[in-house]
Every structure is written in C-alpha cells, then in structure tokens.
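Below is one structure; the comments refer to it alone.
Shown here: the complex without one of its protein chains, the others still in place.
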Amino acid sequence: MGHAATEAAFAAAILDPALPPPAGLTTARGAPDEKRFAVYRNNVAVGLRKALATRFRVVERLVGEEFFALMARAYIAGARPASPLLFAYGDDFADFIETFAPAASVPYLADVARIEAAVTRAYHAADAAPLAIAQLAALPPERLAETRLAPHPAAAMVRSRFPVGSIWQAHQSETVAPVSAAGGEAVLVARPGFEVGIHILPTRDAGFAAALFAGEMLGDAAAQALPADPDFDFGGALVGLTGLGAFSVMTRMDGGGEDDGDD
Amino acid sequence: MNRQTIALALAGSLASAFATAAYSAPLPAEKMVGMEKCYGIALKGQNDCAAGAGTTCAGTSTMDYQGNAWKAVPAGSCVSMDVNGHKGSLEPKAG
Partner (left out) sequence: MPYEPLHASRLPPRAGAGFKPEHYADIVETAPDIGFLEVHAENYMGDGGMPHRMLAELSARYALSLHGVGLSIGAARPLDKTHLARLRLLIDRYRPQSFSEHLAWSTHDTGFLNDLLPLPYTPETLARVADHVDEVQQATGRQLLLENPSTYVLFEESSIDEIEFLDAVAERTGCGLLLDVNNVMVSAVNHGLDPFAYVDRFPLARVGEIHLAGYDETVDGAGERLLIDAHGSRVREDVFALYRHTVGRCGAVATLIEWDNDVPGFAVLYDEARRADAVLADAAARRPLSRSA
C-alpha cells in the first residue's frame, strides 16, 4: 500500500468503530491485534469527549456524566474537528443539543451550552479597547439616534426563555444551589480586559441590547424597546452595557456607523 | 414622536444616566466601576476552565463509554431542578 492509501484506511477505521482494524498492521509477534489499534480509536474518542466536557462543564453537571458522554459521542460522530485548534471545538454543540431528542426533557440545556461556548470564545477573542463611557458622553446629542455601536470582539449575548444565567451560576460551586429565578434571562458574556465576565442583563434591556448587537442604530433600538417595557431607560441601559464592555471603541468621534448618511 | 423629539429624549435620558451615576462628562475611568455594579448581575466563577480544551500529545487509558445515546436519560442536577415547571424526565423520549 502507498502512504496515502495506508493513512486513508487507518483514518477510516478510527472514524468507524464498526470497521475492523486496517489491513497491514502487525505486532512484534507477527499477528495483528485489535486491542492495540483500539488504543488509537480510543484516544481520538476520549480526547474529543474530554474537550467537550472541559468546555461544557455545566451542561455535563446538568445531565450527568453518563448522559453527557453519550450525547457527546453522538455529536462527535457528525462533527469531527476540522482544525487542530481544539479550543474552538464544540462551537455548534448547542445547536446539536437542540436537535438531540433524548435531551428534549431539559429544554434549557442548549442555551446553557450557548453561554459556555461564548465564554471560551470570549477568552480567546481578539484584544480590543472597549468603548469608554467618556466617548459616549462626547457624542453630539443630535447624532445620538443615528449612531451604531460595534459589538466588542469578545462580547456575545444569549437570550433565553429560561433563567439560564441563574442556572449557570448555581452550577459554579461543588453543590448545586437551588435556582431561585423563573422566566427568561438575557446573559451578556464580555471581556473588556483579560477577564471574562458573565452578566444577567435587566430583563427590560434585553431587546435593546439584542438590537444593538444586530447592528441597529441607537434610535431604532430604543424605539423598539420602549413599547415592550415602559420601564425601559435608554440612558441607564446604554451606560450599563457600555460599562460591562459590550462595545468596541468608536473610531469616529462624530458618532455614527460607516453607513449612516447625512440628514 | 418625530426625529427631533426622539433625539432630545435620548440625549436627556443619557444625560440623566450620567447624573445618576454621580458624574458628568467627561468621565474618569475609575468611576465606571461603580456604574458596573448598579447594572445587571455579575456572576461569579467565570475564571475556571475558560480556556476550553487544551491539546495533548498524550494518549489515554480511560476507555470510551459505549452505549445507545437514543435510550439515554438525563440524570444530573436537572432531575431535581424545577425550571419554569420543567424537571428532567426520568423516561427516555420515544424515538
């Protein structure tokens, strides 16, 4: 067998446990040994499962180790890593969980996974100066409504109809604390400096924050938020989100995104 | 509301947010700390395992768990937690 064919057969047998070990393998005693090939198959399988368990610790605690291992195995079978940068492995694990029928009895599981995926992404995200409140204050009032803010490269939002921030928090200690919250929560993951912060946003500001993250202008985002909740406070929300490191520094001090035309 | 009214309302709201936080523009960086505390709820524990999976050049003698994923039942803390009326089911879903 040539080099490429040997590796293709080896890879195929690692990926499909139903296949026998590839032909052409042997041992010092001259006979092939299935248990020896199984070491490679096992290294790959356990390595990926541990990678997911490291990144999705709360998900594992929620469903238990055994269920997590089976769910991870089902995910891995359809989502082999494409790159050797394993810290990015599992970026779409939450989407898989949403479609994984045996996990349907835990409907908040996928959103908890979204928080955990966002934390790792934030940890490795590009360094960028966060928008300072001073910059916000320096915006000309008449340009405020037409201004667009750029999300910070480490910032991400998870909006859920479940109290996923409180659930995540309850699983940070050895003994799982009771979850006192009910209803939905919006969680902001941000890293204005080097430390990743996880914050539950005030419910009244969730839609506004989501609109800004979607690239809408401040005026439009506020106009959507106000009818939804009369308690919505534009200034408080904007200063609060900015203080948590949700946005990148503005490159143009006269306000506005690249594409806002002149009135 | 017309555009002018909206612009004024937003500017006024922002100005009062600055005032509530007990400072006026331009804002010194150290004052922002106080503002963070009155907005949202910062969750603890965020420093653990944030790196995600590290690579390894090692193998493992831990054996991969074999089993049927479609017959599995969640059995962690979700079983006892009541979240918006949902408790982890003790029966596998049909399918």
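Some observations on this one:
Here the chain labels run A and B in written order, and each chain numbers its own residues starting at 1.
Keep this in mind: a contact is a pair of C-beta atoms (placed from the backbone, for glycine too) under 8 Å apart; a residue touches a chain by one contact, two chains touch by 3 or more.
Here the structure is a predicted model, which is why all the values come from computation and not from measurement.
Although one chain is not displayed, its contacts with subunit B can still be listed: residues 50-51, 54-61. The chain not shown here touches subunit A at positions 1-4, 6-8, 10-12, 14-15, 21, 24-29, 31-37, 39-40, 43-44, 47-48, 51, 80-87, 122-128, 153-154, 191, 194.
Assume only the chains that are shown with their structure count from here on.
Rounded to whole angstrom units, the spacing between the C-alpha centres of subunit A and subunit B is 10. Interface residues of subunit A facing subunit B in the complex, by the touch rule stated above, are 39, 41-43, 45-47, 49-52, 54-55, 57, 60-71, 73-74, 84, 86-90, 100-109, 119-120, 122-124, 132-134, 136-138, 141-142, 144-145, 161-163, 165, 167-173, 176, 178-179, 182-183, 188, 195-202, 218-219, 222-223, 233-236, 238-241, 243-244. Of all residues in subunit B, those touching subunit A in their complex are 3, 6-18, 20-21, 24-29, 31-32, 35-36, 38-56, 59-60, 62-65, 67-78, 81-84, 86-89, 92-93, 95.
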